[in-house]
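Structure in structure tokens, see below.
What you see is the complex with one protein chain gone and the rest in place.
Here is chain A:
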């Protein structure tokens, strides 16, 4: 491309071109010329910061950032934030979305600074900040414009903190309070009274009672209500929803133990516009009244009734009345058999996702029927369907060209021939073959050669395949970013070394591979620069050379499991100090590491650790100041 052509393009044309590119291409784009780089820096709106050192430069380089993701940024703390506030070159006024998930070291002071700094803030994610409590909530409530707030697993957040947020940010549209175990009815009640614009509410796993549901039912605009596993809510509570929350479109009552079908019927009666009904593992049976009432739901798209006793005839009635269904979950519905499935296939030709896990009576015939009539099928879960054989997979390969996700975990009938058929689903992105003992190199070879788009592959305990199969996978599935090879006992260094070809690999599980040594790990470390998660538990034969290589090359490693590894003091110290992004480590049963080794290693990384698993006796052997520092930085230690 000659320079003249490029210079002929005006800046706004360049911006238009730039907008058509996907993120990896944009990376290349900005290397073309200064002009291109300028376009990139002006047009970029979202950024994910991997290292806190670059936070300032990146933010000042990209003035139009509206989405900032700090969730994987280690060492982010209050001081960093306050320095950010002092930096004039950084403009945060356009920032609308802020992801602080797992930013446990940012506490009230930092949050308040951030909230003041970003005037336009609308979305905030502080999920999994386990130390996040009322004070942090109060700090966050300064940002009055927040509309979406995710606070999952903010374990110390109580009603008081929630009240601060509710009163500070009364424009809240969406809030997720999953696992905020301190929240009670009072908090929910206040939320519902003050934030009338709420459209989405997640109160899963909370110990709230029917009173909360009564308050929730008064929300006029509520569309999505998630209340997974609320053990104290029963039918009396759900009755309130029959005449409440008129715009409800989606409700999830999965694993609400006390909820029965009768209250679901009343919800259905009150909300003919309902689109998603998720009632897995809470209803035991499908009654006639349920079937009659669900007919009224003409727009129902999702129906999850996993774990219920659904006879074939009721499944037929169900699907014949709700033909718009695209997502059906009937896992663990042990009564479901081929007849029901065939009827379902006939009725719901728009089906995109089907979960048949643990439906033991489903055979190839059902799969054939489904695949033949539901050509849009994208996701199929067949875990533990033992009657499924290569025949079923054959029709799957023939018809389901759009299949993206297939779960065949623990299906005894899957063999090499079956994998050959599956490999015809060329759009497959996620494939789970865990516990399929009958597959060998041959079958894996087919997958490796045809499924080039594969992103995730689970071969957990597939003891039948070895190095050759892995080599084929590594050659063929270049875009793999998640690979699970745990307990594939045949694998040796030769095979594992091939993994180095998978440049995009970020998540690798090599648990229990006794045959691999330092050489294999070194090869992986050299090749897979993007590795973020590595599980080496019970890889007893990896020596220090492997860990040295890991320490040297895998600078992006965020989470590592070294349990039962024969790592030495020095190697551990090296690992922990060199891996500057490591945040989550499991260090249980390291026989060769002394207490001093632990002390030094942890001191080296204590300012970035967020999660740590150690043997319980170490609690009293490690220095108390180390533990204090870890605690102060928001690191959570699990004593095993």
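Here is the rule we go by: a residue touches a chain if its C-beta (ideal position, glycine included) is under 8 Å from a C-beta of that chain, and two chains touch if they have at least 3 such contacts; residues count from 1.
In the analysis below, contacts and distances are computed from a predicted model.
Name the chain not shown, per its UniProt record: "Serine/threonine-protein phosphatase 2A 55 kDa regulatory subunit B", "C2H2-type domain-containing protein", "BPL/LPL catalytic domain-containing protein" or "Vacuolar protein sorting-associated protein 26"?
Of "Serine/threonine-protein phosphatase 2A 55 kDa regulatory subunit B", "C2H2-type domain-containing protein", "BPL/LPL catalytic domain-containing protein" or "Vacuolar protein sorting-associated protein 26", the absent chain's UniProt record names it "C2H2-type domain-containing protein".
Among the options A:52, A:167 or A:595, which residue touches the chain absent from this view?
Checking the options A:52, A:167 or A:595, the one contacting the hidden chain is A:167.
In the whole complex, not just what's shown, which of A:26, A:135, A:207 or A:295 touches the removed chain?
A:135
Looking at the whole complex, which of A:193, A:299, A:592 or A:619 touches the chain that is not displayed?
Answering carefully, the residue with contact to the hidden chain is A:193.
Spell out, residue by residue, where the missing chain touches chain A.
For chain A, the residues touching the absent chain are 109, 116, 134-135, 138, 141-142, 144, 159-161, 163-164, 167-168, 170, 186-187, 189-190, 193-194.
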